[in-house]
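For this view, one protein chain was removed and the others were kept in their places.
Entry: chain A
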Amino acid sequence: MACLGKTNMDEFAMGTTGENSAFGSTLNPWDPGRVPGGSSSGSAAAVAARLVPAALGTDTGGSVRMPAAYCGVSGIKPSYGLVSRRGMVAYASSLDQAGAFAASARDLRLLLRAVAGHDPQDSTSLPQAACAAAPLGKDGLQGLKIGVAPEFFAAGVEDGVAASVREAVAALEQLGMRAVEVAMPSLAHAIPAYYVIACAEASSNLARYDGLLYGSRAAADGLDATVARSRSAGFGAEVQRRIMLGTFVLSHGYVDAYYRQALKVRQLVRRDFETAFESCDLLAAPAAPTAAPPLGSFVDDPVLMYSQDLCTAPANLAGLPAIALPCAPVGGLPAGLQLIGPMLAENLLLSAGEAYQEATEHHKALPPGCEDWA
């Protein structure tokens, strides 16, 4: 595999829109006045514009699936532990996972096969990690049950996106699968739990950036002052906000009420998924609650930006694999269907995605002025 280059992204993978980069915002190839989604913004935009056939990204709370949805490409967040995290800068270690973008689910499978596998140098790498199974094909998908949880279509999900995703579920039913309703009551608490855990882990992971042995240095008078000035000069505003929140929720007197409570909510979310998968084979949901918003939509309200992760972060909390696939556009902009599977069900997700894309054309739509490889 030949690597063509590095792409822009949100600083330390912290961002939903792609605007938190020291190099400036990545632009959405569909409309340069709109965000491409983050944090792996450049990877998604490069695949959407067909600058590259495929790209890697990381997904801690949706950073592959969100930009895939906004840019109209396919993206997968594998099961936690399927792909080695060695070489990645740690953001939230219990949630971080490497993922992939491509123009189709079939191409995603090729890239995932190349990068999946056990790595003894990543302590979280699964011993059985591999992705070599053959596609299930249409026959193998007959009768599979697709769970649809109303909580994934709750407030915040635009009507147009909800309709597009439901249309995609209907298309899967046409292929022989069957939709069933399931309940995921804990999803209402998933976003705050995700941000408490992610920020706590970030505040710990990024403590190494002290300007002495790690990170750039901004000299000041004395050791402590040099460390503080280096960190303030080197971290952008969003990273500083998350470090501050993470420091608070881990601090004496608050750790039980926030961090440990968030870990219990995480258990709730995992149990909801386990219960759901007792009555279905995979779950269908929006990948992003809206189409790509205009640049600057969340500048004055980071919490509003965080709320965009409501459909993606739950799979990270439970460590589950999830794939984003372009579905019917909304207002001329891409929308994303998300399929979530049980642990290590990548082949099921990719096979369903391949079947969906054989039956539909949404993944073939190109941004204005872009040409396909063929």
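Definition applied: contacts are C-beta pairs under 8 Å (C-beta built on N, C-alpha and C of every residue); 3 or more make two chains touch, one makes a residue touch a chain; residues count from 1.
Following the convention adopted for this analysis, contacts and distances are computed from a predicted model.
When the unshown chain is looked up in UniProt, the name that turns up among "Aspartyl/glutamyl-tRNA(Asn/Gln) amidotransferase subunit C", "Phosphate transport system permease protein PstA", "Cytochrome c peroxidase" or "Cation:proton antiporter subunit C" is "Aspartyl/glutamyl-tRNA(Asn/Gln) amidotransferase subunit C".
The chain that is not drawn here is touched, among residues A:P192, A:P329 or A:P367, by A:P192. Between the chain not shown and the residues A:V52, A:V148 or A:A228, the one that touches is A:A228. Of A:M9, A:L144 or A:V265, it is A:V265 that touches the chain left out of the display.
From the options A:V35, A:I243, A:A288 or A:L349, the residue with contact to the unseen chain in the full assembly is A:I243. With the whole complex as reference, residues 80-81, 94, 120-121, 123-126, 186, 189, 191-193, 195-196, 203, 207, 210, 212-213, 217, 219-220, 223-225, 227-229, 231-232, 235, 240-241, 243-245, 247-249, 251, 257-258, 260-268, 270, 301-303, 306, 318-319 of chain A touch the missing chain.
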